[in-house]
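Reading through the structure tokens given below for one structure.
In this view, the complex is presented without one of its protein chains, the others remaining in place.
Entry: chain A
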Amino acid sequence: MRSATPWSDVLSFLLEATGETLYMVGVSTVIATALGIPVGVWLQLTAKGGLRPNVAVHRVLSFITDLGRSMPFIVLLVALTSVTRLIVGGSIGSTAVIVPLAVGAIPFVGRLVQNILSEVHVTVVEAAITTGASTLRIVRSVLIRESLPALINAIGVTVIALIGYSAMAGVIGGGGLGDLAIREGYQRFNDRILWSTVAWLAVLTTVIQLGFTRAARASDRRRHASV
């Protein structure tokens, strides 16, 4: 039985892994949001009762979205190797993990966004239509602005999901907290590292979740309603 890893080493392990996780998750969230919101908007525009209903386009888009969402992340991680190499010039390391993370999250975000946008009342949208507003303006000023609090929460949900997915990054040498817990903690029977990582992950996700909930509330003008 070897002696437990000194706390100072645990700390530096955690610090490095946290940096990797935040890097992978942060960049892929930005990409997934930037591309997922347009997908969600497009899904909603083409849906029945949307601003530009188009059954054919909607069906195809829905099919691709649902296919993407049903793909297990570990499969995506391996399957996208060549694409990843093409984009980031390598197929291992934290940067390489960003590609499958983002690709996996785009349909996820897309569906969330569509569901949220569909909650904006049809009378509100029609009122905007009667002002002569263009579709782009209605998307921006009505659909997105009216659902901003819910959209911010959805991004929070995405971040948490991506932290989960990123635990598999170790498979292609991406590092991160999940990898630390599995490789250094679980596989080497290092309980101190395993449980410190688990505890730290719990704290980290809670703080992130809280941050998004706060931001969502701050964006919600209705909170002033107290007259």
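Definition applied: a contact is a pair of C-beta atoms (placed from the backbone, for glycine too) under 8 Å apart; a residue touches a chain by one contact, two chains touch by 3 or more; residues count from 1.
Heads up, the rule we're going with is that contacts and distances are computed from a predicted model.
Participant: What is the missing chain called in its UniProt entry, if the choices are "Methionine ABC transporter ATP-binding protein", "Xanthine dehydrogenase family protein subunit M", "Pyruvate ferredoxin oxidoreductase beta subunit" or "[FeFe] hydrogenase (Group B1/B3)"?
Facilitator: "Methionine ABC transporter ATP-binding protein"
Participant: Can you tell me which of A:Leu35, A:Ile64, A:Leu148 or A:Ile208 touches the chain that was removed from the display?
Facilitator: A:Leu148
Participant: Can you work out which residue in A:Leu67, A:Leu86, A:Ala127 or A:Val198 touches the chain that's missing from view?
Facilitator: Only one of A:Leu67, A:Leu86, A:Ala127 or A:Val198 touches the chain omitted from view, namely A:Ala127.
Participant: Provide the residue numbers of chain A that touch the chain removed from this figure.
Facilitator: These residues of chain A touch the chain that is not shown: 121, 123-124, 126-134, 137, 141-142, 145-146, 148, 220-222, 224-227.
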